[in-house]
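To keep things clear, I will list the structure first and then write my remarks on it.
In this view, the complex is presented without one of its protein chains, the others remaining in place.
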Amino acid sequence: MRELKDLARRLLEEGAVKVVIGYEEGPVGVRPVFVTRPADAEKLVFNSKCVQNLAAYLSRRRGHIARLGKPAIVVKGCDARAVAGLIRESQLKREDVVMIGIRCGGVSLQPSEEGPLTPATVADRCGGCESREPKLADHLLGALPPAPPKATRMSELMAQIEKMPVAERFRFWAEQFERCVRCNACREVCPMCFCERCIQDKSQPQWIETSPHARGNLSWHFTHAMHLAGRCSSCDECQRACPAGLPLGLLNRKMAEIVRNRFEYQVSDDPTVPSPIGAFKQQDPQEFIK
Amino acid sequence: MTFSISDSGLNALVDEVIASGTTVIAPAVIKLSAGERREYQKIGSAEKMALTGAIVSNSLKPFIMPPSVPLFRYTRAKAGVSLEPAAGKAQAAVVIGAQACDIAALEIVDRVMDWDYHDEVWFERRKATTVISLACTQADASCFCTAVGSGPDHPRGSDVQFLRKKGGYLARALTETGKAFCAKYGSHFEKVGDDADRDPLIKETREKVETNLKIDLGAIRSFLTRNFDHELWNDFGLRCHGCGACAFACPTCHCFDIVDEPEGITHGVRRRNWDTCQTAKFTVHASGHNPRKDQNSRIRQRVMHKFQIYPERFGDVLCTGCGRCVRVCAGGMNLLEILKVLGKSAEAKS
Amino acid sequence: MTSTGFEPKIAAFVCNWCTYTGADLAGTSRIQMATNVRIIRLPCTGRIDPLFIIKAFERGADGVIVSGCHPADCHYTAGNYHARRRFTLFNDFIEFLGIDSRRITFSWVSASEGQKWADIVNDTTARVRELGPFSGYRDLVRSGLTGGQDAGT
Partner (left out) sequence: MSIYQPHLMRVDGIIDENPDTRTLRLVFKDPAMAEQFDFRTGQFGEYSVFGAGECTFCIASPPTRKGYIECSFKKCGKATSGLRDLEVGDEMGFRGPYGNSFPVEQMEGGDIVFIAGGIGLAPVRSVIWNVLDRREKYQNVTIIYGARTTGDLVYKRELEEWSRRADVKLWQTVDPGGETCDWKGQVGFVPAIVEKAAPSSKNAHAVICGPPIMIKFTLPVLSKLGFSDDRVFTTLENRMKCGLGKCGRCNIGEVYVCKDGPVFTAAQLKNLPPEY
């Protein structure tokens, strides 16, 4: 993508930014790259394998990246929502990051997935995506590719789970959470998980059991979903990063559905719209409160 | 002395072992929302086994050192504290069809677990497990077992080694336990087994893996000893998220945490959980001082411990080249790439 | 009393200004109610973190009551409004995770509604007694990985 390389080189040469966070072809598929020298801008690529959400690298917890100086970041529509989330929650000032938006034709599930996108290889979030042309961007590159095919895995699994009686649903999740080894990759890759000290690491009192048994894992994943309510940009990185293959995207998808139905709020890439959990209305629903 | 066993013979053998009450752990296909995988599982019957297919995605570590294991239960009463050791003797188990990289890892970790203090929480399960390996025929671009002294058909750590042949497997009993196992279930084995008709795919797999990575471990080790402050460490850590999934997936990573978990005001359990040097929490002092402040220093520790510190102290590289750290990494870190850079820098230096 | 003689253990997270006083009023007016409830007093429903409820189930509660001031009565003006939004999410989400939301009662009980508090306690106790014990959560401690060697309780 010639435009991207030239833009990155120009930004670095002019000193507008100190590092361009983008994608490169790695030894095994596409992976993030941090370009600091104009000559290395040649490494930058953009194609349907650029799955990762680079906004996670803007979190203040990563001192060794912040030290590189003002970043430019390559963003798809879903990534822009995450950067907007960071700005909305004052983790980042809009003028402190240059956003290179790219018109997106959908990405694959895995960064090493060659060939055109099919319903089996496309990521779950891409079908029917309305933000293929990121609005929150300083630069917008590339022609708008055709719309990606729609994957049905997650919606089928969601429907299947919702049909289960409550005891069977509990057993389903218990089986899933028993596989979790608590490596916390779901937390580390999540752009919205920027707490200096996670509630899991607070030991006085220890609210969430840190041992990787099903009970501690259920408490953790429950709390993670609650903390992402109305904030998750549904990039599904937590699900892709999970070495045990847990369907974590389902939890955030369900929470996003509840927030949409209850508070008519959709996470967008407009940082000025406040998150629903921080605000309230007089006539919020309360039929379940006696 | 090489036996041979047919496919049906192996199934009968596995069913007989299961019937005798021994736990059988073998690669089995598991369906997940993220697609199908081959994983080591406790299996209920022989037909659940899947001895061919993709590379096994987990390792044998969860069976010898579970992610969370209780050390003892405590009860605090007026009369004082009483401690009661956790669950009793480990169940006898047989691992069937394990990859060479997973089994070699068990023997490598044995060294640290037996260093001065005998860690019976590890050895209890280790001694109760008979290991039957199967020469590997499914390497991919991330495998580099041949570069770290192992290989698809490397017998290290296996009591009995199976090698695929037409219609069944060659079986070589390598240890006393292995010989006892073959004797006990002798009825399923045919006596003679000719090494010649071993599946050629095994040799092809070895050649394929050799093309992935060629390094001089000794040169890298001496380079690491002298280059703690080398600037190449500064750009390894940028894309790493510091989650530790690599250490959890790694068959040789054995670091752990000890945590007290109260289950009520007066009683609870002390647990040993998996841990990783890739997080800040691993080394932070109560005062807030952290000797390893950023991700670069943690990656340096992981590489140094595996390729310089452990070999220096125990004589074995703490890595069997299984490639799982590359496959599970969300940030695209690649240990083969790091080793190539270190190898080149070692040559440049010497 | 059901035949199994099961008596549910119910934890109640109540706000200090309204519901706690209402419960106190129920006591001083000698209103008879079920004795299965253990009250935990918090400054406001806004302070009641969904983690507390999960912790209650984790440690063996079979049911939970969460109660505080009616909207517009909150001593801290907006505590119960924030809580209402949080519990709306909580109630729907735990249903998705497989925890029966009938085990949890959310209510507004003001300082003068001693009788309402007694009714809440009795209804919840009856409902949870009928639902039976909820040990599923507490006994969820199994080995760290499906098929892994049993790590014991």
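Just so it is clear, A, B and C label the chains in written order, and each chain counts residues from 1 on its own.
Methods note: contacts are C-beta pairs under 8 Å (C-beta built on N, C-alpha and C of every residue); 3 or more make two chains touch, one makes a residue touch a chain.
Remember, it's a predicted structure, so these values are computed and weren't measured experimentally.
Student: Which chains here touch the chain that is missing from view?
Tutor: Visible chains that the missing one touches: A, B.
Student: Out of B:28, B:64, B:113 or B:339, which residue would touch the omitted chain in the full complex?
Tutor: B:113
Student: Check each of B:19, B:192, B:286 or B:348 against the chain that is not shown and name the one that touches it.
Tutor: Checking each option in B:19, B:192, B:286 or B:348, the one touching the absent chain turns out to be B:286.
Student: State which residues belonging to subunit A touch the missing partner chain.
Tutor: These residues of subunit A touch the chain that is not shown: 203-204, 206.
Student: Going by the touch rule given at the top, which residues of subunit B touch the chain that is not shown?
Tutor: Residues 71-72, 74, 76, 80-81, 83, 85, 112-113, 115-121, 228, 254-260, 262, 268, 270, 272, 275, 277, 282-287, 291-292, 297, 301, 304-305, 308-309, 312-313 of subunit B touch the chain absent from view.
Just so it is clear, only the chains that are shown with their structure count from here on.
Student: So how far apart, in whole Å, are subunit A and subunit B when each is placed at the average of its C-alpha atoms?
Tutor: 31
Student: Enumerate the residues of subunit C that touch no fewer than two other chains.
Tutor: Residues 143-146, 151 of subunit C each touch two or more of the other chains.
Student: I need the residues of subunit A touching at least two other chains; which ones are they?
Tutor: 181, 209, 212-213
Student: Give every residue of subunit A touching subunit C within the complex, in rising order.
Tutor: Those residues of subunit A that touch subunit C are 161-162, 164, 166-175, 177-179, 181, 199, 207-209, 212-215, 218-219, 222-223, 225-226, 229, 244, 251, 254-255, 258-259, 262-263, 276-277, 280, 282, 284-286, 288-290.
Student: Enumerate the contact residues on subunit B facing subunit A in the complex.
Tutor: Answer in residue numbers: 32-35, 37, 57, 62, 67-68, 141-142, 235, 237-239, 241-245, 247-249, 257, 259, 261, 271, 273-274, 276, 279, 281, 293-296, 326-328, 330-332, 334, 336-337.
Student: Write out the stretch or stretches of subunit C touching subunit A in their complex.
Tutor: 50-51, 54-55, 58, 71, 78, 81-82, 84-101, 105-108, 120, 136-138, 140-146, 151
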